[in-house]
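All protein chains of the complex are present and in place, except for one that has been dropped.
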Amino acid sequence: MIHHVMGVNGFYPLLMTLWLLPLAGAVLCWTFGPQLKQLAGWLGAATLGTSFVLTLLSWSAATQNSGGALGAHQSLLSWIPGFDFGLLLDPLSLIWTFIITGVGFLIHFYSIGYMHGDKAFARFFAYMNFFVFAMLTLVLSDNFVGLLVGWGLVGLASYFLIGFWFERPSAVAAARKAFVINVVGDVAIMFAIFVIFTKVGALGFGDVFANASQLGDWVFVVCVGLFIGAAAKSAQLPLHTWLPDAMEGPTPVSALIHAATMVTAGVYLIARCAPLWSVSSDAQMLVGTIGALTALVGAILGTAQWDIKRILAYSTMSQIGYMIMGVGVGAFEGGVAHFFTHAFFKAQLFLGSGLIIHALANEQDVRRMGGLMKKMPFAFVAMLTGVLAICGIPGFSGAFSKDAVIYGALAHGHPWLYAIGLITAGITAYYMFRMIFLTFFGSYRGDVDPSELGIRHPELAGTPAHDEHEPHEHDHAPAWIMAVPVGLLIVPTVFAGWLMFGEHSWWSQFFSAQFAPEHTVATPVSDVMTTVFAVAAVLAGFAIAYLRYGAPAAMEHAIERLRTETVRMPGALANALYFDAALDALFVRTSQLLGTLFGRLIDPLVIDGGVREVALSARWLGTLVRSFQTGLVRAYALILVIGVACFVAYYAIAGGVH
Amino acid sequence: MNPYGPVAIYLCVALAAALLFTFLPGLLGRGKPNPQKQEAYECGVEPTSAVAGRFPVRFYLIAMLFVVFDVEAASLYPWAVQMHALRAFGLIEMVVFVIVIAIGYAYVWKKGGLEWR
Partner (left out) sequence: MTNVIANPYTSADWNVLYPLGIVALGALAVLFVDLVSKKHAPKWLTLALAGLSVIGAGVVCAQQYGQNYDAFGGGFLLGGFAVVMQELVLVAALGTLALYATLGDEERMAGTIALLLWSTCGAMLMAGAANLMTIFLGLELLSLALYCLCGLRENAIAREAALKYLILSSTASGFLLYGMALLFGSTGSVALAAIAQAPVAGNPMLWIGCALFLVGLAFKLSLVPFHAWSPDVYEGAPLPVTAFMSVATKVGALAVLARFVDAAVPSAGAEKLLLPLWIIAGISMVAGNLGMLAQHDLKRLLAFSGIAQVGYIVAALAGGGALGLRYALFYLIAYTFMNLGAFAVATAISTQAEEGSRLANYHGLAQRRPFLAAAMTFFMLALAGMPPTAGFVGKILILSANVGAGYAWLAGLLILGTAISLYAYAKIIRAMYVRDEHAHAREAHPVSPLAWASAAVCAAVLLVLTFYPLAPSNVIPLVR
């Protein structure tokens, strides 16, 4: 078989370094944590900063080496026949690497302030650096196995970091839930890889995509397998339930892993496997629909949250739904563009919320905020830019990418998904401005008795109890450490979208060699009209939010209104549309039933019994073998002679018959 | 005829002869035993103990060392015969051989292997 490699083979030391540096950082932070103390944070941030610089350098090096179009391939080792491991830097993996190292660096920097004083400070940075290494493995791998290894490792890192405050039972439960659901996805991907290997006989991306036709009808099965993995990692219906719970982790973790990078791995996977998706319209239909539904459901659930981080978590789910819809229907450029802008503005939102949470001593309930605009003008500006970007106000980054996705759905012949996209845009504006109004406008409600706001169990309302892990009031790191990354993020939050502006934008040029030309259909409305529709939906959402939470009339009776809303919250919304209960009934209960069955019947009788029998017979046979070891030379000689006799007899007969 | 036929015949004859001469005396000889006749023939020295008695382990040691020098001597004979034909090569080879044996000999001597303790 001819070996196909994507990109130009070469020697790229910078690429290898940027990949391994975070691992080195993790090992150092882990090993010398007690000695490094506060330096661990700086070390962790510095490795990522260096990685980011190296990303830019290897970008230019790779571009030069491949003569213009970006595509660099570095072979690292070939192991079992058919499996070679190498690094691949092409436009797609570059964009992810850029975000992982760039946004990762800012978030690490921010964490130095946010995690200041935590007793496991070094462990935090060890995990974070390890996560970055895992994520880079995922996106830089040139084959499916490497991708799966990275896929598993990011799941592990996510598990560590969600359960970072492992003394808190809810954090441990959330970590476990995330891990289990992600393993479901890992297994699905593994099966897809099995099918690929059986049908194509190779695992490298280049080989697989060049011979994708050998998959035949199996391409749909492969796509579904890969998509189940993507859905688990990227919180798509119905495997999304772990993401809101994952907010138990420290806020920088939520920003980096559960907003900017890891949860978008599913988008990466689908975009990476674009050649497979392009030939399976069934897979496009399925993934596009689930993406759109996720966007819608996430947005609806976002309207009913009180915990600021859970609002953002559901918005993340909803926005990834957009991305999945985009790459699912075949609008790869648009889907990836939305990943790119989302990484900035969602990191911005999370870090901004972190500023608030930090300042309010771990208060996360928006009902107990309010009027913070005057107290924290910087946080307000940061959050507001993020909200304007996520809503898709023209000019802000989110507008370009989101409209590209929504229009892409129409252009690829899915008018229903187009409609869902537009509706979701309206709902997004509603719940985002709801958050803004509740947090920054009106008067401060933190000193109001929780029961007056309808909060029956403050400890259950997503407000973590104070404990010694949290930074103490008197022990704050300098404020600029947390402010600088947020301030820096404002720039791309506003302007990143302009890369995608216009007919021959920089973005589409950049990806021109990555994705095959998309097969679009004639659309009844143009992309400009789409933007107009979207803006209309956003304005409608904003208007409702304003009337309910922002208008002077609403402000006056804010406390009573919030209490009524809390108490009268429809059960379906309060219970997140019963997804957890449904999964519980469908899978957890049946698993438990099966487990009981196995524990009571099959295990003791069949497996244990079998093992016991095998062990008994093995012991008996072992004794039999040992009984020949009498220690007497004459006995040994006898065995030897009998063996010789058998041999000679066989050969005499075999040789004579010939 | 198979080239190994004569060998087979030779084997049969040898076996037959050995058996014959083992049992023939018993059949043909006139048995008039007395104690002196029953003794093993030991070069005129009167045996003092059972023939199957144990030899001290030293004996084996010396015997084994003897074998080494026996082999050395045995290798020297053919070389001596062909010394002129083998020229310098043969000489050097023999010298190396003797040196090796000599080191071994000296080693055994030093370690007390030749002392009858």
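Labels A and B are assigned to the chains in the order they are written; within every chain, residues are numbered from 1.
Keep this in mind: contacts are C-beta pairs under 8 Å (C-beta built on N, C-alpha and C of every residue); 3 or more make two chains touch, one makes a residue touch a chain.
Everything quoted here is computed from the prediction, not taken from an experiment.
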Displayed chains contacting the withheld chain: A, B
Of A:P377, A:P415 or A:G622, the residue in touch with the unshown chain: A:G622
Interface with the undisplayed chain - residues on chain B: 4, 82, 84-87, 89, 100, 103-104, 106-107, 110-111
Sites on chain A contacted by the missing partner chain, in the whole complex: 77-81, 615, 618-619, 621-626, 628-629, 631, 633, 635-637, 639-640, 642-644, 646-648, 650-652, 654-656, 658
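Convention: only the chains that are shown with their structure count from here on.
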Gap in Å, rounded to a whole number, between the CA centres of chain B and chain A: 86
